[in-house]
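The complex appears here minus one protein chain, its other protein chains still in place.
Entry: chain A
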């Protein structure tokens, strides 16, 4: 990637960027030592968790490039992915064909929802992040309306085994065994760690690599360059004749579609769908994961997305175990990791607004 001019910020930027991930590494290492966690155990956990979450985190990059900030609306993309997973499961299409079909089905839904979200972001300029968050809540209501009430009553539905006993509405959990490990086991590979075979989702890693490459490639295309110009200075970009509003919608659509596909990766690894809650925390955890790498609201790279996913989910594994060993209560560790997720996002938002404010007042 070509070197980019660094933004003029009052804090020493390199130090600030390195401080957050370093702090996180420290937390993880201390937690691992306290919880007596062996590296092998950690590797085994991380293989699955990285495969699950990486694409979701990568889906955040394009809106950041375009200056839209952190896209809290990826929750909406995740819902599109879930809708597709539900349909594929009902049709009984199994294995990699089922997964591919889910991808194909999820894309148009995500495109439509992405356009709607992008339109919303254009109406709420300067407030994209809070609007994205609320839009996610709103979409959750609409999602419930469809899957908890309309399915089986307004929408004809025959698979009674996935319906609630009342005859309409989907059950709280849906077994996705048809597409479970569809991609992970495309290239079956087991490595024996500590005497037990561990699944290495090689194909998933390959696709994650592909997504990384796609992101990098996209930044070099004309559209990618336009988005970068918009992210750096929307006024200059507008004068240069870049169709800002249209491009912002496109950036949102790309992000939403990636999020839908990312959620499908998540589900195929997990194997069960919590119909009404699997998507809820996708935005918060993905965004927190991106930010722990030192990424900011205005600047995030593919490398940071990967690093952040690894670091954040290491903490996710370590924290409850360390909590149990140190304080005799795994619950505290769980509270702690949620707290860290929210705190990391808060700090990033504060730093972003703070730096923006001081830049404005100094110029």
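Here is the rule we go by: a contact is a pair of C-beta atoms (placed from the backbone, for glycine too) under 8 Å apart; a residue touches a chain by one contact, two chains touch by 3 or more; residues count from 1.
By our rule, contacts and distances are computed from a predicted model.
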| item | value |
| --- | --- |
| Undisplayed chain, where the name is taken from the UniProt record, one of "ABC transporter permease", "Dehydrogenase", "ABC-2 type transport system ATP-binding protein" or "Cytochrome c-type biogenesis protein CcmE" | "ABC transporter permease" |
| Of A:92, A:126 or A:241, the one touching the omitted chain in the full complex | A:126 |
| Residue ranges of chain A at the interface with the undisplayed chain | 120, 123-124, 126-127, 129-131, 133-135, 137-138, 140-142, 144-145, 148-149, 164, 166, 168-169, 327, 329, 331-332, 335-336, 338-339, 341-343, 345-346, 349-350, 352-354, 356-357 |
